[in-house]
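The complex appears here minus one protein chain, its other protein chains still in place.
Up next is chain A:
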Amino acid sequence: MGIKFFLLVSRQGKVRLAKWFYAVPTKERSKIVRDVSSLVIVRKPKMCNFVEYKGEKIVYRRYASLFFICGIDQDDNELIILEVIHKFVEVLDKYFGNVCELDLIFNFEKAYYVLEELLLAGELQESSKTNVLSAVLAGDAESEVDAQQDTIQKLVGNVKKF
């Protein structure tokens, strides 16, 4: 039921983003990542986007140099997951403005937040791109305001000292 994990892997096998929606020990995590990456990276462009791994279905899509990989259950609809991945990419694109891999590497925090806005507990929680985007931007604005307030407070505190 729902997505089990969401990985972003480069063509060389480097993990750019890893979100796990169910509890799994660290060693198993790295094992799964290794195995799934090696399964997906060798696929040719014309092949279909679904693979089997240990009884689970893996849905992947390649955007430029990144592989977006999702692990789902046997009775889930694969085509939907492809749509979810595509939505995620579109939101990232809008947010970062022509997103590329470097953006994701240096702002992985923001990428995680976008993903959180889109998926919760392994399910799609917001299907409208605009809503997701506005939520992320609102969150950004709030934390900026917060940070500014904090610095002002610190300054005031310092001034008070003297």
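Assume a residue touches a chain if its C-beta (ideal position, glycine included) is under 8 Å from a C-beta of that chain, and two chains touch if they have at least 3 such contacts; residues count from 1.
One rule holds in what follows: contacts and distances are computed from a predicted model.
The chain that is not shown carries the UniProt protein name "AP-3 complex subunit delta", picked from "Exosome complex component RRP40", "cysteine desulfurase", "AP-3 complex subunit delta" or "Eukaryotic translation initiation factor 6". Those residues of chain A that touch the chain absent from the view are 1-2, 15-18, 21, 23, 25-26, 29-30, 33, 46-52, 75, 77-80, 82-83, 105-106, 108-109, 112-113, 116, 120-121, 123-128, 131, 135, 138-139, 142-143, 146-147, 150.
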